[in-house]
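Selected chains from the complex are presented in situ; the others are not included.
Order of writing sets the chain letters: A and B. Residues in each chain are counted from 1.
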Amino acid sequence: MASGTVEQRLRELGISLPPAPAAVGSYVPVLRFGPFVVTSGQLPFRDGKLIATGRVGNEVDMETAQEAARCCVLNAVAQLRAAVGELDRIKQIFRLDGYVHAAPGFHDHPVVLNAASELLTAIFGERGKHTRVALGVHDMPLNAPVQIALWAEVEPS
Amino acid sequence: MASGTVEQRLRELGISLPPAPAAVGSYVPVLRFGPFVVTSGQLPFRDGKLIATGRVGNEVDMETAQEAARCCVLNAVAQLRAAVGELDRIKQIFRLDGYVHAAPGFHDHPVVLNAASELLTAIFGERGKHTRVALGVHDMPLNAPVQIALWAEVEPS
């Protein structure tokens, strides 16, 4: 599981993927469907705890929000690895659903989510270039500041 | 249409699926795409009326919100049946999009949506285990408290 181009890029980036977090409800964290794979919405858990809570723009500053976005995406990548075995089997990450728990009047969702998008491209190269929806949401499960889900196509085995 | 394992589970659970609700706009309630099927966002309609309206956490209590979530999911399952004919043809429900119309400061979206997720697993068994995104939304069509959409893979015929 630790060989391959993507795993090498992770090492070069100094990233050690976390264990894939458990679901926070009666669902599963990741599933394959046909030649595709989709994760549940990932929250910024690290070592079993949210690294931040609250609304971006007042309780959570931009730097912390971007760190939370990167944390969500690493958890999502860990889910992909748990589902497909080897990250080199990911052919293309084709969608990132990005949700920012935003204070009223906060419109810089793209800036928050760019931290996630750029990390994904750093890890996967061309295969990490994805479409995106970015929303500012009213309230978030467990008061998390960011939630991210990934959809990807898997190489045929 | 009333035979098969899933239909039997519905009977054992004492559930009679409602007719699949009409769309509340210029769209269709369910569509197949390739070997997959997706529903539009389902609202908690029963007998043509919303069983509750308003925000969860102040106007709508947890018990009512969970009942609304179960109502949405039964409507979504009715849509799946309308699209594929027999519920046993559903190979895997791979995604539940869950939206809770939440009062400010309400963070228990997972608890609301677990009622839907657990009903889905009770009906479909392993095939009902899905990934999930849970969001607290600011406002909802028709002031509904919950909205749920399902994505599923269909067995080849």
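The working rule: contacts are C-beta pairs under 8 Å (C-beta built on N, C-alpha and C of every residue); 3 or more make two chains touch, one makes a residue touch a chain.
Model, not experiment: these values are computed from the prediction.
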- All chains share one sequence and 2 are in place; how many are there in total? 3
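Going forward, only the chains that are shown with their structure count from here on.
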- Query: Can you list the subunit B residues touching subunit A in their complex?
  - Reply: 34-36, 92, 94-96, 100, 102, 104-111, 113-114, 117-118, 121, 129-138, 151, 153
- Interface with subunit B, subunit A side, in the complex: residues 23-34, 38-41, 97, 99, 135, 137-143, 147, 149
